[in-house]
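Below is the structure I would like to discuss, written out as structure tokens.
Only one protein chain is missing from this complex, and each of the others stays in its spot.
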Amino acid sequence: MNQDVLLHVINPNSTASMTDAIGRAARSAARPTTRLLVQNPANTPPSLEGTTDQALAIPAMLAAITQAERDGARAHVIACFDDPGISAAREIATRPVIGLCQAALQTAMILSTRFTIITTLPRAVPHIEDLAARYGVGKSCRRVRAIDCPVLELETNPDAAMRKMRQEIARAKTEDSAEAIILGCAGMVEMRAPLSRQYGLPVIDGVTCAVLQAEALATAEFLTSTIGASAAPYAKMPCPQAHRIML
Amino acid sequence: MNQDVLLHVINPNSTASMTDAIGRAARSAARPTTRLLVQNPANTPPSLEGTTDQALAIPAMLAAITQAERDGARAHVIACFDDPGISAAREIATRPVIGLCQAALQTAMILSTRFTIITTLPRAVPHIEDLAARYGVGKSCRRVRAIDCPVLELETNPDAAMRKMRQEIARAKTEDSAEAIILGCAGMVEMRAPLSRQYGLPVIDGVTCAVLQAEALATAEFLTSTIGASAAPYAKMPCPQAHRIML
Amino acid sequence: MNQDVLLHVINPNSTASMTDAIGRAARSAARPTTRLLVQNPANTPPSLEGTTDQALAIPAMLAAITQAERDGARAHVIACFDDPGISAAREIATRPVIGLCQAALQTAMILSTRFTIITTLPRAVPHIEDLAARYGVGKSCRRVRAIDCPVLELETNPDAAMRKMRQEIARAKTEDSAEAIILGCAGMVEMRAPLSRQYGLPVIDGVTCAVLQAEALATAEFLTSTIGASAAPYAKMPCPQAHRIML
Amino acid sequence: MNQDVLLHVINPNSTASMTDAIGRAARSAARPTTRLLVQNPANTPPSLEGTTDQALAIPAMLAAITQAERDGARAHVIACFDDPGISAAREIATRPVIGLCQAALQTAMILSTRFTIITTLPRAVPHIEDLAARYGVGKSCRRVRAIDCPVLELETNPDAAMRKMRQEIARAKTEDSAEAIILGCAGMVEMRAPLSRQYGLPVIDGVTCAVLQAEALATAEFLTSTIGASAAPYAKMPCPQAHRIML
Amino acid sequence: MNQDVLLHVINPNSTASMTDAIGRAARSAARPTTRLLVQNPANTPPSLEGTTDQALAIPAMLAAITQAERDGARAHVIACFDDPGISAAREIATRPVIGLCQAALQTAMILSTRFTIITTLPRAVPHIEDLAARYGVGKSCRRVRAIDCPVLELETNPDAAMRKMRQEIARAKTEDSAEAIILGCAGMVEMRAPLSRQYGLPVIDGVTCAVLQAEALATAEFLTSTIGASAAPYAKMPCPQAHRIML
Partner (left out) sequence: MNQDVLLHVINPNSTASMTDAIGRAARSAARPTTRLLVQNPANTPPSLEGTTDQALAIPAMLAAITQAERDGARAHVIACFDDPGISAAREIATRPVIGLCQAALQTAMILSTRFTIITTLPRAVPHIEDLAARYGVGKSCRRVRAIDCPVLELETNPDAAMRKMRQEIARAKTEDSAEAIILGCAGMVEMRAPLSRQYGLPVIDGVTCAVLQAEALATAEFLTSTIGASAAPYAKMPCPQAHRIML
């Protein structure tokens, strides 16, 4: 067991202020002896609001993971609720890779029998529904709701976002009979404390859950499997030439 | 965040030597500052090898959980791979309750794309398959295998058990293309270290995973939901009289 | 074929008046030549409104099943809609064991393409949803509704319960397009007759369905399987000493 | 409750000797006071070995059901393991309609945790797998096996069929860990008694299960729903003219 | 590759005007070089509004398919949204058989992440839900709605039908967050063009999708499998005598 570990928290979008907020939440979740490398790459979309945004952010995120592992990181947190590129990250990393969505869902499955996820934009709902289905939550996830607020407005207009969040939590309790709430966006990380106090039910944010899970697996020195579909791709030389034919 | 917590680990069967082994594994998984109350009740079956054995052990286990919470426990681990009585435990506890099977499956879903569970008796296979289905692992769990060895023989004849375990792991790698192995019985907890070194793939035991998860959730002061199906049952006075009619 | 059989109907809670009502319903469902042993144990919760209540009732229920089989019972009905302890009962019984929920769902699948279950308390809804999922009803079960009335009030305030039940049936017809209704509590057994006449759709109660199924299987001398996960647990000596360590 | 009922058992194929065997099994399953109308239509295929055979048999079967209900039948058994036309039969009948496959599966779910179905031809396997999936048996059905013997040879060469059946049961026990066996063809109905005695596990035939279920539901005067998708189609005048255009 | 093919489009009901409308849609979907045999049988129900109507239409439809294949058809379209008899048709045909529902669902899965199906009568909803489940659309199909209008009124009162359709599309956009609409009845084929222009989302009709798919598979000379459950039933002589016994 290794009680003094370095965790790598990568925000795949390029908004530094969101990285800072994620860092504060990670710091407050982790043990004092745990060191945190928290970062975001350059030139990725400033928020990931769809699978295209994700696709454009993943290569830089993978490079950061490879480098962080060389620098001694014992586990990685992908700090975006869509868990972008998590399969690829697990191929290249030898240390555990934790996604916010998977960690939050696993926690909600422990703390409640039925829960609701509340995210930012309605367009994210089908994607999160599909993730939840892939992670096997079944009927435990009553519903995925959206506050209809772009990710970046969580910072620029936090009061409006909080007001809409309160409305959706109230609806989740009465309409969905939700016993717990998952905050479905890394940008919502600072909403957790005030909401938990107010509503008398667990309010779960993915950053806290993922950092805790990463720290635990790193301490126990668990490793990602390196065989089968978990193996790293073998090195191949890309062809530097595009090829285009009209037939 | 509370870095110095008391965890309650309850072995629901009444075999003290198994409780001791679980305690050793729990101690080595937990942080030095974490205190552990590890116990088993009296008069429950000495091993839980079916749903009847479980049913007979659950009332005493629930009483122990209630008492441990009064004594300051911040999270509970049910140290049996069948997760017996976990729904009831979550009704009566206000702190998180972690089951070995759920914790091991959640870990395996993070560390691999496909894994195999290896348990003791063939009769446990359908029950574990059903648990895995309820926890939503889908095709990630390739197969549940059994070494055909009663739980108590893990202690009385450890060499034979280890030999059969090695055979099944070898089969899991070739026949199931398993990328990780879950040890499907609390009594297998001390097999983890030697097997991990040998096979080059993650060998996951539920005690370690559950203690880590319990410690993490306790540290973050997560609570079990207390509304809906997660609420405690209201107090009712049992009728002391049996009633029997022939019609 | 054996046309003259003894059936065992066990109400696992300790409310004798509910046992009597179940007995009346069982008697009116069974053939005149069928004898019925209807009973409840002492000291179990007076109503089972959650998995804790169930856990506390199951050991006494299992003892009653073992004894009834010695007394000649040819099939057993667990007269509670949650089907508590049904797997354990099937391990220890050699005769068929029928649960109210499973029997009612099997009947509803024969009589309709879509149905709604109406139970007592909202807290029971997730548990019944999970049972229905395990029994494989899929989309045939449109919804599980609750009349928000504790089990014991079905007896103490039957008019209010009936009024709320009528409201929910009306909603099930219009909102759920339900073609049949399942009464989701053993305590609702006497509502069936008046409701069936009124609503022009099958109203299905579990006691009737389970008694019919038990009688049929007993007559044909079907036995529960005694191999694999259906085998009885082998006898083991419980340790009379609790064990508790602080680590 | 009506203890003296008329049941209608319809073999949709046109082989009278199979109808006689089905009649014998039905008679031995039913109560002495139950009357049985057992029949097959003219001009349908002599065995139903695929969905085409089924399609050609269904219209005559539906006509027989309508007529039997006019003649006082209180429930109908479709005596073919493929449950052909069961949805249509439930639209036009007001009394319960029971299929062999559904009845056998419901019984197997009560008597065991895992079972195997053994049918005649390999080509029937996917169809029965799909039926089992639709009825929601999930992992409880371990496997659908075939003895590779056409339906009509069950009569013309019973010894060979029995020999192959014994081989498949032996394999189901060892390879599938089956705790019960379902005979997956109405023509296998007379195999049940000798096989049950020999193998020490429940051998379930659909005719017995369906007759018992039909008798039970008829006695309790259950009716098929007549609303929604369970309603009879409204009468419409077919156009006597075919229409054909080349475009 | 064969660019000049004959497609067979069979409307299984006996309403010639609906066959004509289907023919017009098929003609406008197909390539100029593709020839179309569009027809309906005599004496089948004038509309298929339930599984009984389907059952009565299938034998004549199968005969038409067999004959069309002799006449050179290279693919078959069953022009009814319930895909009646499609398994049987695939047994007897050697060329591909396409159903409207399957083709429309496959198209909707390509063009959107979430869609809603809108059919005629509420009684068709469970049947279409079951079809969609069998075709594996999962949560992609948000809901099956009905405009509550019998099939034949689509022709006799098209304005009322169109008005109700517009209401349901509006609800599908706001309540279901549908990104595409499937018209769930062959009789709605001429609604597609005006609705697509108006609502700014894909409006998918099964006739167009199925004709395109049939033409593509015919061109590439794909054949239906002829082994296993896809094999034609072997020829058997029906017994011309009905058989009826009272037992």
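When the chains are written out, they are named A, B, C, D and E in that same order, and each has its own residue count from 1.
Criterion: contacts are C-beta pairs under 8 Å (C-beta built on N, C-alpha and C of every residue); 3 or more make two chains touch, one makes a residue touch a chain.
Everything numeric here is computed off the predicted structure, so don't read it as measured data.
Across the whole complex, the hidden chain's contacts among the shown chains comprise A, B, D, E.
Only one of A:Val5, A:Val77, A:Ala104 or A:Val125 touches the absent chain when the whole complex is considered: A:Val125. Within the set E:Thr15, E:Gln54 or E:Thr107, the residue that contacts the chain not displayed is E:Thr107.
One of E:Glu49, E:Asp82 or E:Glu179 touches the chain omitted from the figure, and that residue is E:Glu179.
Hidden from this view is one chain, which touches chain E at 1, 3, 28-29, 31-32, 87, 90, 96-98, 102, 106-107, 109-114, 135-138, 173, 177-180, 200-202, 204, 208, 212-213, 215-217, 219-220, 222-230. If you put the missing chain back, the residues of chain D touching it would be 122, 125-127, 129-130, 133.
Residues of chain B that touch the chain left out of the display are 113-114, 138-139, 177.
The definition used in the following text is that only the chains that are shown with their structure count from here on.
Touching chain B and chain D at once are the following chains: C.
Rounded to whole angstrom, the centroid-to-centroid distance between chain D and chain E, based on C-alpha atoms, equals 29 Å. With each centre defined as the average position of its C-alpha atoms, the distance from chain B to chain E rounds to 51 Å. Contact with two or more other chains is made by residues 87, 113-114, 122, 125-127, 130, 138, 177, 228-229 of chain C.
Applying the touch definition to every pair of chains gives A-B, A-C, A-E, B-C, B-D, C-D, C-E, D-E.
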